[in-house]
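One chain of protein is taken out of this complex; the other chains stay put.
Here is chain A:
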Amino acid sequence: MNKFFDKIENKLLPLVEIVQSNKYLSAIQYGMMCMMPLMMVGAFCCVISDFPLEAYQTFMAGVFGQELWANWNWGYINVATMGISSIAAIIGTTYELARKDKVNPIPAVIVALMSFFLVMAFTSDGSGFLFSEFSARNLFLALIISIGTEAIYNFCIKKNITIKMPESVPAFVSQQFTAVIPAAICCVLFLIIRVVASNSNFGTVSNIIYTILQAPLTNLGTSFVGTIVCTILNSLIWMFGIHGTNVIQTVWTPLWQAARDANLQVYIQNAAAIRPYIVTDAFGDMVIFLTGTGLTLPLVIEMIFMCKSARIKAVGKTALIPGIFNVNEPVIFGLPIVLNPVMLIPFVLSPVICVSLAYAAMNFGFVPRPTGTPVPWTLPAPFGGWMMTGSWTGGLLQIVLLLISGLIYYPFIKALDKKYKEEENAKMNERIDEK
């Protein structure tokens, strides 16, 4: 068995490294991280503004006035936090790409921003940009522009296609001129793209990317099959002690963010309407990775209260508090689940069953689909589920999932406990014999 595991691990490690150290994927991941502060502030304000209690709403509207209470979050804060997530993504991604290519990052970021604004749609009266252009609806467009403009910028710098100043000109002055040619190239390029797009059936560049790329990829990645594939991959990679969630998120986060934003746009219009996507980033954190990959919190509780082996009890105690906050490395490495054939079955089975159930519950309307408000991934159950769906049934769903997960783990941890206990007893007897 160990030889078999070793063989797979030797194949898996380089494969994971390719995904994780890929220049574009890791830069996109950095860009996604840059969106996080905006998401979290925005989410916090949504909770305050939409707390589902009639008396609270009436009271706050009384204190601040109807209009201000209705607008402070959705009218002002939301459009400046989650509403500009594509801009945050473009800045972060371009910055990290330029840094990886060892060129000056800030001018590259500025060229990318210019190109992005060049293709943004205006309001119908032409008085400004459309708010919705800057949200995650245009996430894919933002990422494509990041990669494209940084490539042009990097190419120009590396090939010395820049305006050269005489040696006597101070460096900080001549540096300002190096970005002029790449900026001009991008300027013309994206102007052409904008004009071509506006003469097509799509009307805007964002519509083209959204319709032919973002929506189909998001639909595929967040479909039931796509989600189960992601769930199984996540558990299997963790089995080898490699951070499966990180690998999965490298690919799935842009899709989940796009889905989240699509839901939010519907939610803003009408909080009661059925939202388009079941699987968003919050579904990932609050269902697939609930209490950590493998939904291990019930396992940890069983380890503390229902097991006899001293080793299992000790690991359980270390793993309890992090587990509540959706971190479970202690149990994965401590029990260990890694390379442990006994734990393989429940560690894959439990998330697959729980994800299927949650998907079904949302699909058939027992639990509302995610509202699209971001949820901090460390938020414990049942609060995470409640915040994700804007309904107490979301919290209940999490509790049901954890109970089911506990049932699935029970026979396996009991078997492991018996084995460990026997080993511990044998060691104890040896020691007594020695004396």
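Things worth noting here:
Here, a contact is a pair of C-beta atoms (placed from the backbone, for glycine too) under 8 Å apart; a residue touches a chain by one contact, two chains touch by 3 or more; residues count from 1.
Note that in this section contacts and distances are computed from a predicted model.
This figure omits one chain of the complex; the name its UniProt record holds, of "Acyl-CoA dehydrogenase", "ABC transporter ATP-binding protein", "ECF RNA polymerase sigma factor SigW" or "PTS system, cellobiose-specific IIB component", is "PTS system, cellobiose-specific IIB component".
In the complete complex, the residue from A:G294, A:P322 or A:P346 that touches the missing chain is A:P322.
For the options A:F131, A:F333, A:F366 or A:W392, the residue in contact with the chain missing from this view is A:F333. Touch with the chain that is not drawn comes from one residue among A:R194, A:H243 or A:K313, which is A:H243.
In the full complex, the hidden chain is touched by chain A at residues 13-14, 16-17, 20-21, 26, 29-30, 32-33, 96, 99, 238, 241-243, 245-246, 314-315, 318, 322, 325, 327, 329-336, 338, 377-378.
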